[in-house]
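Only one protein chain is missing; all other protein chains are in place.
Letters A, B, C, D and E name the chains as they come in the text, with residue numbers starting at 1 for each one.
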Amino acid sequence: MSRPRILVINPNSNHEVTQGLEDALKPLDFASGPEVIFQTLADGPFGIESQADIESVAMPLRRLIEGDNSSAAFVIACYSDPGLQVCREGTDRPVFGIAECGVLTALARAETFGVIAIAQRSIPRHMRYLRQMGLTERLAGERPLNMSVAETASGEGTLASHRRPLEDALGIPVIDPTQAAVTMALGTVQFSRH
Amino acid sequence: MSRPRILVINPNSNHEVTQGLEDALKPLDFASGPEVIFQTLADGPFGIESQADIESVAMPLRRLIEGDNSSAAFVIACYSDPGLQVCREGTDRPVFGIAECGVLTALARAETFGVIAIAQRSIPRHMRYLRQMGLTERLAGERPLNMSVAETASGEGTLASHRRPLEDALGIPVIDPTQAAVTMALGTVQFSRH
Amino acid sequence: MSRPRILVINPNSNHEVTQGLEDALKPLDFASGPEVIFQTLADGPFGIESQADIESVAMPLRRLIEGDNSSAAFVIACYSDPGLQVCREGTDRPVFGIAECGVLTALARAETFGVIAIAQRSIPRHMRYLRQMGLTERLAGERPLNMSVAETASGEGTLASHRRPLEDALGIPVIDPTQAAVTMALGTVQFSRH
Amino acid sequence: MSRPRILVINPNSNHEVTQGLEDALKPLDFASGPEVIFQTLADGPFGIESQADIESVAMPLRRLIEGDNSSAAFVIACYSDPGLQVCREGTDRPVFGIAECGVLTALARAETFGVIAIAQRSIPRHMRYLRQMGLTERLAGERPLNMSVAETASGEGTLASHRRPLEDALGIPVIDPTQAAVTMALGTVQFSRH
Amino acid sequence: MSRPRILVINPNSNHEVTQGLEDALKPLDFASGPEVIFQTLADGPFGIESQADIESVAMPLRRLIEGDNSSAAFVIACYSDPGLQVCREGTDRPVFGIAECGVLTALARAETFGVIAIAQRSIPRHMRYLRQMGLTERLAGERPLNMSVAETASGEGTLASHRRPLEDALGIPVIDPTQAAVTMALGTVQFSRH
Partner (left out) sequence: MSRPRILVINPNSNHEVTQGLEDALKPLDFASGPEVIFQTLADGPFGIESQADIESVAMPLRRLIEGDNSSAAFVIACYSDPGLQVCREGTDRPVFGIAECGVLTALARAETFGVIAIAQRSIPRHMRYLRQMGLTERLAGERPLNMSVAETASGEGTLASHRRPLEDALGIPVIDPTQAAVTMALGTVQFSRH
């Protein structure tokens, strides 16, 4: 029997980001578990930094997912969860958003959670989304890095490469949202076939 | 290198329940991933059905966890999350409660969630806990089976054996809380060593 | 001095709906006030009934608004407020969503409010949006007509033609969301130039 | 056919404030729309600055409204919305409070809103009222001018004369509550007769 | 040393209600504790059943309290807590509202609380007040008796005479709001002088 697939979609067209995601998710690629596949959204912007960037990838993500017959679950790997609702509408297979999964996973680890945003301008959008999810009550706050998406992907990999050093330095759990989402996807896929 | 361990603790002393948990979690036992180990709390009640049952296992769970040097993460496998806070206070290693993880995982799958309780009398307690977690806003409701914990464990296994048939019959995601928690534990453990 | 313009955009391509909107808004077309103009989104679907319909018009609405140099304010006349955030990002001129304005106006008239949805399937989406706006606390409930958008536009006009008879029959205020939004737009435009 | 009337009531007895309101609302006085009429509450205090001031005008406002047969809608033009509920109880015609309408209109313009209070001592009262309206979730904060009501009315007019300069200086929407309320009243009256 | 006084004010002018309150509060009249005194608001309506009734007693209550030099604390004995804020503004001595104290005391006894209203029409007003107090989260519901205030006071005394039989019949705590408020007043007065 072939391994079921989890498709992790990078909605921006920066392959360096996709490569960073692939590196960050290796620990979940178990030989006897689902295969974790990565795909760059060809017609995505180079970085998703505005509401227009978000909206511009929603329908392309929907089409990608509807045209995919081989994946058992999908992860949209951008902290704005672009197209999440429209993708869910288009398939019976589970679709995970990394912002949603990141926050939910943080809530399983501590009393309150904070968010590191890439840019200041995204914070009101994130706050709106937290309200939409009904998950504001344990929010401690959000702080920006004031970097571009491309900057965060350069150097030695994605943000995920900073997770463990940060966790060690701070002494509190640090959640990488994509790792959180692929973990949930893995559990969902694995239990749906056993 | 030896595999890190996730210790799933059944806080009641009913070995049939522990066996059911073990059956339910097999799909997450990857050769190259953490080892999932199960333990019955020897001095737990036969079923945790009252607040007294919950309180009576809190400190035994804490002692079990403090005395364990070999596990990388813990899962308390009872939907009342007994002793969760006191266990977290006693260790730097992550401790997951299945109620918390079950609800959080449900929130990653659908707009609203419902809960199947074993007994009616537990529902006010669960509502209080949802308020404590700040997670009431997307609750659709909770309904009781009006069974004993022992009854739910008899027959062909734990509740988890009903998950997939229920999901197929209802056409909506059905989350098994222990599966949700061990999934989160697996991700946490796996990413903390890579 | 020429009159400033309020552009009311019907995001679906059903001209009968646009005509109904035009009829419904006549009372706000004061000779000495802003001109209320109506436009059908040429590449919109015939009715906006799904999340895909919503997403598919977001960027076209943004482009329409960015390409418009003659309007002082915009109203997106669809109860899902498609593209509202992305349109606001694209212009300094005010953009009103009829769902947002409808609910806010209802809150100025009564202790609680209810919503008449066209279809049952839209209700979870509306609930999500109410949470996003932080406006759930005084919601009494929502009930569906179980009609298509096209059906609601046929006959003697849009839904707005039923507003006064409903209000008379029920003895409580009945708000037409587009009337609410254009009212707010009119005030905004009128006070910004005096 | 005579024009319907919107009666804007200044609940304090300071005619300078009433005059300022009249100036501020001129842009909504359309020849083919409702007539906007202004009235000073003769037995109101010179400024409404305390809870006692608020309570003292509630019943006089009710009597004024009950004794008025010629207005189609009423606006109570004081940011404490004195007597709003009791006035609504006394008439089937719509009664608008400027605090309620101001906040609701702000919510149609931005992600969060702030409030400029005249005096520090009013802020706890305003917070209590925001809770009552269920509208606290998007509040950014409130700051006092630490002036008397009379001081705010002196000089070149009411606060409303500062709205546009403030808006230009800050680059964000600035809402004048009375303008917001009369706008809503205008829409309500206009649509109720067409 | 003379005993400090707690003044319980019946804001309606029905002496039968005041007498019922006096009967209901006897158990708190300890020889070595504060004296509990009762007063009927002479110019109150015969029953407080509308918003107008509530507003009409606010300033009379304020004047009564400001003119009273002999009481250490006040209780406003009407479930609408008329004039509570304005009375608090007028004195440094504590003023208790029976609705507020009734709900708060109920929250010390059970997971959720319900309210028995005298009339259906009061329920929206009570809901508004619960929101204002920030105390809706544990509300189970409210049901009306559909009686007049006068009817509830006739027969063998006030509602308080039904408290114990109801409690026995229902097997859950039943709180009389005036008893709750005078209890809190007694503690406050007693601790302020020792």
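Simple rule for what comes next: contacts are C-beta pairs under 8 Å (C-beta built on N, C-alpha and C of every residue); 3 or more make two chains touch, one makes a residue touch a chain.
Values in this document were obtained by computation on a predicted structure and should not be read as measured data.
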Missing chain touches which shown chains? A, B, D, E
Have a look at E:N10, E:T40, E:S71 or E:Q179 and name the one touching the chain we're not showing. E:Q179
Which of B:S50, B:T112 or B:S161 touches the chain that is not shown? B:S50
Touching the missing chain, which residues of chain A? 111-112, 137
By the contact criterion defined above, which parts of chain E meet the unshown chain? Give residue numbers in ascending order. 26-28, 30-33, 94, 96-97, 100-101, 104-105, 107-109, 133-135, 137-138, 163-164, 167, 173, 176, 179-184, 186-188, 190-194
What does the interface between chain B and the hidden chain look like in terms of residue numbers? 50-52, 54-56, 58-59, 62, 83, 85-86, 88-90, 125, 128-129, 131-134
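In the analysis below, only the chains that are shown with their structure count from here on.
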Chain B and chain C share contacts with A, E
Identity of the most central chain, Cα criterion: C
When the centre of a chain is set as the mean of its C-alpha atoms, what distance in Å lies between chain C and chain D? 25
Any idea how many Å lie between the Cα centroids of chain A and chain D? 46
I need the residues of chain C touching at least two other chains; which ones are they? 128, 131, 133-134, 137
Pairs of chains, among all present, that meet the touch criterion: A-B, A-C, A-D, B-C, B-E, C-D, C-E, D-E
